[in-house]
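Here the complex is missing a single protein chain, while all its other protein chains stay put.
Naming follows writing order (A, B and C), and every chain is counted from residue 1.
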Amino acid sequence: MDITPTTLLPLTLMGYVLGCAAGLLFLRHEKLANLCSFGCATLAALCGTVACVMSLTAGPAAAPIQLQLLPTLIPYVQFTVRLDPLSAFFGLIVSLLGFALSLYSLGYARGFYGRKNVGVLGAFFNLLLLATTLVVMADNAFFFLMVWEIMALSAYCLVSFEHEKPETRSAGVLYFVMSHIGTGCIMLGFLLLFQASGRVLGNYGPDAYSFAGFHALTGNVSWLSSGSRDAAFLLFLIGFGVKAGIVPLHTWLPAAHPVAPSNVSAFMSGVLIKTGIYGMTRVFFDFLGTPPMWWGVTVLSIGTISAVLGVLYALMQHDLKRLLAYHSIENIGIILMGFGASLMFLHMNHPLLATLALIAGLYHTINHAVFKGLLFLGAGAVLHATHTRDMEQMGGLAKRMPQTAFFFLVGAVAISALPPLNGFVSEWLTYQSLLQGFGTTDSLLRLMFPIGGALLALTSALAAACFVKAFGITFLAQPRSEAAAQAHEAPLTMLLAQAVLVAACVFLGLFPTVFLQVLDPLTQQLTGLQISQQLTLANGLVLSGVNQNGGTVSTLGITLLGLCLLSIPFVLWLVFARRAKTRIGPTWDCGLKGLTPRMEYTATGFSKPIRMIFKALFRPRREVQREYDFSPYFTTSIRFEAHVEEVFETRIYRPLNRWVLWASRRMRALQAGSLQAYLIYIFITLLLLLLFAL
Amino acid sequence: MLLTPILVIPPAAALLCLLVRSRRLMEGLNMLAFAATLALGIRLLHEVLARTVVTEWKEFFYADALSAWMVLLISAVSLGSSLYAGRYFRRDLAAGVVTAGRVKEFFVLTPVFATGMFLVVLANNLGVMWFALEATALSSVLLVALYNRKTSLEAAWKYIMLGSLGLALALFGTVITYAAAVGQNGNGRLPSFNWSHLMTVAAQFDPRLIKLAFVFVLVGYGTKAGLAPMHTWLPDAHSEAPSPTSAMLSGVSLKVAIYALLRFHILTTQCLGTGYSRTLLLGFGLFSMLLAAPFILVQSNLKRMLAYSSLEHVGLICAAIGLNTPVTIFGALLHMGYHALTKPVLFFAAGNIHQTFHTLKFRVIGPGVVKVLPVTVLFMGLAAVAAMGLPPFGLFYSELTVLSGGFAAGRTFISSLILAALIAAFCGILKQLTRILLGARKVERANDATAWDGVPAMGLLVGGLLVFSVWFPEPLLQLIHQAAGIIKGKS
Amino acid sequence: MNHSVSIEIGSQIIMLLAALMLVLQLLLVVQRMLLINIRLFALQSLMLTAIATVVAYYYNATHVYIVAVLTLVGKVIFLPWLLNRLVRRINIVQEIEPLFNAPTSMLICGGLTLLGYLVARPFTTLHKLGNNTLAIAITLLLTGFFLMINRRKAISQVLALLTIENGVMLAAVALTTYGMPLVVELGIFFDVMVAVMVLGILVYRIRESFDSMDTSKLDQLKG
Partner (left out) sequence: MKPDLFAILLQTALLLALAPLISGCIRNWKARLQNRRGPRVVQPYFDLIKFLRKDMVISEHASWVFSAAPYVVFITALLVGLMVPMVTTQAPVSLFGGVLAVVGLLALGRFFMALGGLDPASAFGGMGSSREMTIAAIAEPALMLAIFTVAITVGSTDFSHMVAAAQQSGWDLLNPAHLMAFVALFVVLLAETGRIPIDNPATHLELTMIHEAMLLEYSGRYLALMEWGASIKQLVLMAILVNIFLPVGLAADGSAAALGLGLAVFLGKILLLSAAVVLVETVNAKLRLFRVPDLLSAAFVLATMALLSTFIFH
């Protein structure tokens, strides 16, 4: 049989199903379960990756692949899968990460032997992969909602995998509740579209639910009244926003991502939140037609706010995985900045710029998937080795687990948007689109672009600070705890998985012009333009803005040139320093007898200046307890605690929750237990109805 | 001869149970009886599909698609709970919670209870339907009071008082309907009180009388169906009854009352045209849903929470029928079926938990039930996921179908309210169940004897649920479509 | 004799009897001695029997005679006897303080009667025997309902339930020209009997485990 997407796609899905089954089958033999379920997942994801790449590179001429998975069950449900460029792109993200993570899990799951049931983990992991794959490929809103919910469900099960810890349970509940409310909004949104399309089609069959149908209708101006269009926009923004973790709907994210097993948190941060982005792309660019100005403005502002707040909160964390989770919020914000700008350009009828901004967003989507996955895998390896997520307990790991340290450093450089890696490229594109945007309008709104750019700069600078802290405190200097001192390098499969993602980072970073061609069919579908040629100069060496005077960059060139320039230090060494010797000595300790780890700078200390500068936001509290025997000058022990307040949680969510529970408790008074009262209810009902019937 | 056996077999079983002494034999008899009715039900399904209506004894017994659907549900749930009852009472006897006499009482009354329900759905004569319903009420009251605890007596008392009050009102409504049927023509002979006959002449009824009648019927049967605000007996009875009974109460008897209500709804619609009865149904349905949610959110007792969730589902069914489009009604019937397969499992699991921890209070049970009863928790989890309306289980389809129908009919706001109520209930159930099922707990001793309690029953129902969620047999689909057509009426 | 005239007389008799039922109902509402309540109920049932007989006579419909007999045996003789026994067994003589005091109750009942007539007004024009009994039936129903709310002792709540039943039967007999089909009548009758049995059983059990008949003590199940 020949290798085409049409043949690979079913293989992929089957693979996941098999993996799921295998996990459940071998509940009792953990080694077998681990091998089979994650093995299946790895292979399936590989197939998926190939399939998506093939269908993306097939060129715009190729017709999207359609599959009917199951016979239609009841009216409306049509289990059809459609692999158009957009689906293929997100399918690529899912499968690529899926591949790396499954590979990783083969090693990581060993950590659970004897403690937890690996079979269950494998089964749900496969289910999650399956559902996510179907989410980005579903061609029918009903089917989409179904797999969307299954995805949320399996994610919930995986988050509460280590449910013995109370915080895990509450995080799981918080996640599922918010996600379900989001789903409710999405459902309403799709029902609105369904209503409209059914009205136009004249029948409310499954076709009224098909994505292709929605897309086809966008040409028809009258299909959605502007009112319901805006309503749908808001509903989708909220619904998908919850999944994507935009501020202020993000509170579940830093709670849920850290407590999950690391391979799962990597998937959630890398892929799951991208399904929210997928939904927005699909709906905003594919279904709802030309947007009004305020959509773009809203999305851009939300993006900016999410980016800045996300990174600021990330800086305050000393739980490694929680820190990474907050960075997901930041990056989602950056993606949405691109989308927002794109929507604004679409409104102002600048398809070229709209395409550029959209590309920036999408490029950052895949970039974030890759490097955030990488970072979480690194964090997982660290957790695996030290059994703690608290950075204050780490340190000195660069010596003990060098490969992991290197991989994590690559991820850190990438996510801090430093050249020459991929984070820089996508943010460069974002800057370009914002910059070009200034000229597109004379309204005051255009100020949003440069200010957005400035805030983006702030964001990436803070991100750099945050990852200096994350990497420096975790991997450098002396170990701060026994566990860290005893740490060991992660097993091979875990390293391989990270290597795969590092390779992806480097490729996306150094060869953007190659990758941009992959996006062509996508932009063709969404904005009707293909601009990869326009963005390519010097036969692929250089990436340029839409007009080449607008600015150019070449990460590859920079890298090569940098390598050449390395000759200078070498020459200097030859000339001057050949005879110079190198000694290993102690760090200068101000004449004390030796440095102890307790003298090192801590994570909390590192971020203190920023905490002070942004006092107004963080409202930091500190508690210092000093104990001394006879005189305060001879303190025996000091306990220092610093807390920052998470405004949205303390000011919005907790009060809301409290109020709801209070109201419900008051309601319970109705069921007070007195028969008389119950009789009176019925009596009054009867009397009212009698009057109604008159 | 198809309907008669359905109505004869269970009481026969009851009589035999009265005579025999061995408990196992009683269990066997119960199971046998309900297995038989289930088989007959399936045959009935085909009969009905073949010749839309099956009647016996000069139309005294009358079965159309709607009745056939109900028969299937009743027998399925009864079979499930009789499967479960065996192990359940063996444990209770071992624990000395009940006496052998009470157990006998259970095995005698359950078939009677079921017979009542069968009669409700198979009787053509509205009066007969009424007293059949009363019979179910009376038999189930004694079942609720089975444990003879203070609380269970209280529950039974409230149930009987409110129930028979409601039924009295319903009877009044029935009488008025009959009066309307008799109407002007004071000629010598007594007109038939058969539903099928009334449908043919409904057009000439005095509309004002029918209006009046429907009010009383709604309040009356609504009480039995647990529509808010007449639902107040429901959580008490469902939480205090032995779990097999709770399963039957929640699984079918509510829906049987709805069925009775529907017959009148159809009649009324026939007479007054759409708009009157369906508005009332919609209103009460919505009110029930919205009322149930907060109670679930802050509930402190497992079975009470399940009861409130039943209230939620009943509300959804009524509201869907109230929306009165073919799609929503189809969804409602589908929902009836799926809910009938789901809720009993939850009650069975709750029963196991109750017997293991000797309480239903969340606080007392505490976290980590999964460590003690892994199998039970597995089934409960599946059923709970289904009851929360998540895919891949059928309730997701039925709920989304209802919503779609609502939107298709342009009832945007109402449908949104329904969705909101569903979400609220979801949050409640999720919160509460996570609280007890998951978590760490020191297992004093792994008790394998009780580990597999009730697995056959739960397996049967969950299996059915799963099967019907991914594959829906064509005849059943036709049947539901037919039933929906009947409810929709000609208009 | 002139049939129409006799119809007139018949309907007047029925109205009279029905009115008497209502009066007895009101007496029940104010009366607090249980035994007297039971007697009042028996009397009310007797009225019902009489109405049934009149209807049966005018339409010489045999099955209504049967109904009359059943009512006489069941509601006038058997049930009162049963309840009497119950009351003596668990020797309680009178209802404790009801929710509403007598004057208020009377006022409410007056209101309910008004409502009954209001609801039934459209149908008083039907030209047939006992057409106006609908109003009284509804009133009996509502006042019975109110009685049920108003009383706290289990027994008197049962009694209230039975008076509601009477109201329904009144409608069944008088309003529907000549009663319901026999099978229905029988079904209803036996159901009522069984219901009372069951209630009796429950009352015993409650009595022995709560050692009180005050249902307002049954409020353990909340929320």
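Everything below uses one rule, namely that a residue touches a chain if its C-beta (ideal position, glycine included) is under 8 Å from a C-beta of that chain, and two chains touch if they have at least 3 such contacts.
Computed from a predicted model, the values in this text were never measured in an experiment.
Chemist: Let's see if you follow the contact definition: name the visible chains touching the chain that is missing.
Modeler: So, taking every chain into account, the missing one touches A.
Chemist: From the listed residues A:Q195, A:T404, A:S460 or A:S532, report the one that touches the chain absent from this view.
Modeler: A:S460
Chemist: Among A:K399, A:H488, A:R621 or A:R654, which residue is in contact with the omitted chain in the full complex?
Modeler: Answering carefully, the residue with contact to the hidden chain is A:K399.
Chemist: Of the residues listed, A:P292, A:P597 or A:G673, which one is in contact with the missing chain?
Modeler: A:P597
Chemist: Out of A:G205, A:P491, A:G551 or A:P620, point to the residue that touches the absent chain in the complete complex.
Modeler: The one listed residue touching the chain not shown is A:G551.
Chemist: Of A:M612, A:I652 or A:A669, which residue touches the hidden chain?
Modeler: With A:M612, A:I652 or A:A669 as choices, the missing chain is touched by A:M612.
Chemist: For subunit A, enumerate the residues touching the unshown chain of the complex.
Modeler: 395-396, 398-399, 402, 405, 409, 413, 416-419, 424, 427-428, 431-432, 435-436, 438-439, 442, 444, 446-447, 450-451, 453-458, 460-462, 464-465, 467-469, 471-473, 475-478, 537-538, 542, 545, 549-554, 557-558, 561-562, 565-566, 568-569, 572-573, 576-577, 579-589, 595, 597, 599-601, 605-610, 612-613
In this section, only the chains that are shown with their structure count from here on.
Chemist: Classify the inter-chain contact topology: is it line, ring, star, complete, or other?
Modeler: Topology of the interface graph: complete, with all chain pairs in contact.
Chemist: In angstrom, rounded to a whole number, how far apart do the mean CA points of subunit B and subunit C lie?
Modeler: 31
Chemist: Out of subunit B, which residues touch more than one other chain, so two or more?
Modeler: Residues 157-158, 161, 165, 169, 212, 235, 295, 298 of subunit B touch two or more partner chains.
Chemist: Going through subunit C residue by residue, note those that touch at least 2 other chains and give them in order.
Modeler: 119, 145, 148, 215, 218-221, 223
Chemist: Quick one: in the complex, what on subunit A touches subunit C?
Modeler: Where subunit A meets subunit C, its residues are 668, 671-676, 679-680, 683, 686-687, 690, 693-694.
Chemist: Using the touch definition up top, name the residues of subunit B that touch subunit C in the complex.
Modeler: Checking each residue of subunit B against subunit C gives 125, 127-128, 130-131, 134-135, 138, 141-142, 145, 148, 150-151, 153-158, 160-161, 164-165, 168-169, 171-172, 175-176, 178-179, 182, 184, 186, 190, 192-193, 206, 208-209, 212, 235-236, 239-240, 295, 298-301, 304.
Chemist: Provide the residue numbers of subunit B that touch subunit A in the complex, in ascending order.
Modeler: 157-158, 161-162, 165-166, 169, 211-212, 214-216, 218-219, 223, 229-230, 232-233, 235, 280, 291, 294-295, 297-298, 327, 330, 334, 367-368, 370, 385, 390-392, 396-397, 400-401, 403-404, 407-408, 410, 412, 415-416, 419-420, 422-423, 426-427, 430-431, 434-435, 438-440, 470-472, 477
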